[in-house]
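Dropping the structure in here first, questions after.
Missing here: one protein chain of the complex. Every other protein chain is in place.
Order as written gives the chain letters A and B; numbering starts at 1 within each chain.
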Amino acid sequence: MEAWLDDLFWTYQNLVVSLGINGLLALSMYVVLAAGQLSLGQAAFMGLGAYSSVLMTLAWGWPFWLVLPASCVAPVAFALAVGGPTLRLSGVYLAIATIGMGEVLRAIYLNVDALGGALGLSGIPEQASPLLIYAVLAAALAVLWLVGRSGLGRAMEAMREDATAAEATGVDVRRMRLGVLVASAVLAGLAGALSAHATDFIGPNDYGFEPAVTILSFALLGGVGSPFGPVLGASVLTLLPEVFRDFANLRLVFNGIVIVLAVLFLPRGLLAWRMPRRAA
Amino acid sequence: MLAQQLANGVLLGATYALFALGFTLMFGVLRVINLVYGFYFTAGAFFSLWLAQAGWPLIAALPAAAVGAGVVAVALDWLLLTRLRRAHADELASLMVTLGAVLALYAAATAWLGPDIRRLPPDLVGGGAVDAIGVRVTFAQLLILAACGALVGLLVLLVRGTTLGLAIRAMAEKPDAAALMGIDTARLAALVSFISGSLAGAGGVLIGLNFNAIHPYMGEQMMLRGFVVVIVGGLGDIFGALLAGLLLGVVEVLTAGYLASGLKEAVGFAILVLVLWTRPAGLFGRADARRA
Partner (left out) sequence: MRRRAALVAAVLLAVAPAALAAEPVPVGAVEILSGPNAAYGIAIKAGLDLALDAVNAKGVLGGRPIALTVEDSGGTKDGAINAARKLIGRDKVVALIGPTLSNEMFAVGPVTNARGVPTIGTSTTAQGITDIGPFIFRTSLPESDVLPVTLKKAIARGAKTIALLYANDDAFSKSGFDTMQAAARAAGLRIVATESFGSKDTDFSAQLTKIKSLNPDAIGISALVEPISGVMLQARQLGLGKETLFIGGNGANSPKLGQIAGAAADGMLVGSPWFVAKPDRLNQDFVTAFRAKYGKEPDQFAAQAYDAMLILAEAIDRAGVAEPAKIRDALLATDHTGPMGPFHFTDHRDPSSTEGVVVLEMHGGAFRIAD
């Protein structure tokens, strides 16, 4: 490769990685939003995936091909454990309950010495290549696309429009809700494991309240008509701070204004297009 | 030590309740998670700081700062939320818009004012303290306690005892029906924003005074606790917010004092999650159909 091209890639490698990871996180948000649920547990799931995968790598010495799928176990177990009582809630109550759970997990990371406390865990081998990250992202997109076009996708949309009506037409709303929560946990868990193995270091503050709302903003900015919207939203919000780099301390101001304008004037998100579906 | 710890808990709880009063009103009536709320808190604290530096006594600076924060709240509410309210957009949209706005507002405030912590002039409240039965309480803390009680009283009077309060309650229950009955919901929303913003502003002044630290992000740091208090107390429930605030304060202090201080923050969220699981209407609330 040309040296300048090499340099260019090196410069933006972390950004390229972040784009892929944030795309996955946006999809993890998308699956719950697509079923009409405002669950903000994605950052918590991501943290569980990240911490559990790092323990598998550092403490148990597992190979990465085993670590990656195994990184879904903890988030999924957590989703199943808290899912029952939590999913009876809806709207903002669900949102706040899931944020509360994220904060409880953060307290655990901080207080358990084996998890490094505030110092986090470092010295994680960089085993998640950009190629792998994008392969996982592409696979997730493909699966969600296929599911979205199937009867399952129709049921999800029916739930989003009106859960009671969907129930009346024979959709098992409870199982669907738990199902999308588990799917969300899988995607976020993978994202956590991949990001941990792409940056060498994880800390307890990477998975708190702020990341939770950031992930939500990915999906909402992009729009939840199709799985591509959230990925686009994630890309835009990941790139914005870099684009605004020269504005120094005003860049968060611009970042915020872009979100406000997008919601006010593009209520369906940047990508308003909804995926076509075979007739019922 | 227990007596002092209980006093610590009540005083801490009073600051939580003070912060949450306007939040629960805004949340309960306007049905928005307004993430900008914390910024009104910051704004009130800064207004009082400037007024105090200009030589105003606290008795004048406190209401003026509250009114200032109220005006900021009305302006931001109009700018951000009227459009969404008119379009009957879902709560996600308002959550997002206030998220973007609060990001921009804190960053702009930091860029403009600098990130440094400022303190109010030390002679604003006497630095004295009361010492009785082994419990020490400072004047600033007593002021918070008194202000908290007075504001709760005034709010309850307003909401329960006036026609305006009736309109507010009607809007909280069924905004569409309220509009049909001839209530100007847009104006009422502005009024509720003003009251909430003023409460936040007053809270910012008093809490800034108590902890002696005023900086742009001070409101953000209260938000998570605010959520806990509002949910545990029951949405829009003013007494509930007071009780939940006090409860949270006492539980946090007892956890830190007798269990493990590292769990102080987590215990509040654990309570939040448990309350949502078992009593989604809030610990003291009536059933609320919107929750389930």
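FYI, a residue touches a chain if its C-beta (ideal position, glycine included) is under 8 Å from a C-beta of that chain, and two chains touch if they have at least 3 such contacts.
Since this is a predicted model, take the numbers as computed values, not measurements.
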Could you run through the displayed chains and say which ones the absent chain touches?
A, B
Of B:Arg83, B:Arg119 or B:Arg279, which sits in contact with the chain we cannot see?
B:Arg119
Touch rule applied to subunit B and the missing chain gives residues 1, 4-5, 8-9, 11-12, 15, 107, 110-111, 114-117, 119, 122, 129, 131, 136, 138, 141, 207, 211-213, 215, 217, 220-221, 252-258, 261-262, 264-265
Footprint left on subunit A by the chain that the document does not show
3, 7-8, 10-15, 18, 110-111, 117-120, 122, 199-201, 203-206, 241-242, 245, 248-249, 251-252
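Definition applied: only the chains that are shown with their structure count from here on.
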Calculate how many whole Å lie between the centre of subunit A and the centre of subunit B, each centre taken as the average of the chain's C-alpha atoms.
31
Using the touch definition from the top, list the residues of subunit B that touch subunit A in their complex.
33, 35, 80, 83-84, 87, 89, 91-93, 95-97, 99-108, 110-111, 224, 227-228, 231, 260, 262-263, 265-266, 269-270, 272-273, 276-278, 280, 290-292
What residues on subunit A touch subunit B, complex-wise?
33, 38, 82, 85-86, 88-93, 95-97, 99-101, 103-104, 106-108, 110-111, 209, 213, 216-217, 220-221, 249-260, 262-264, 267
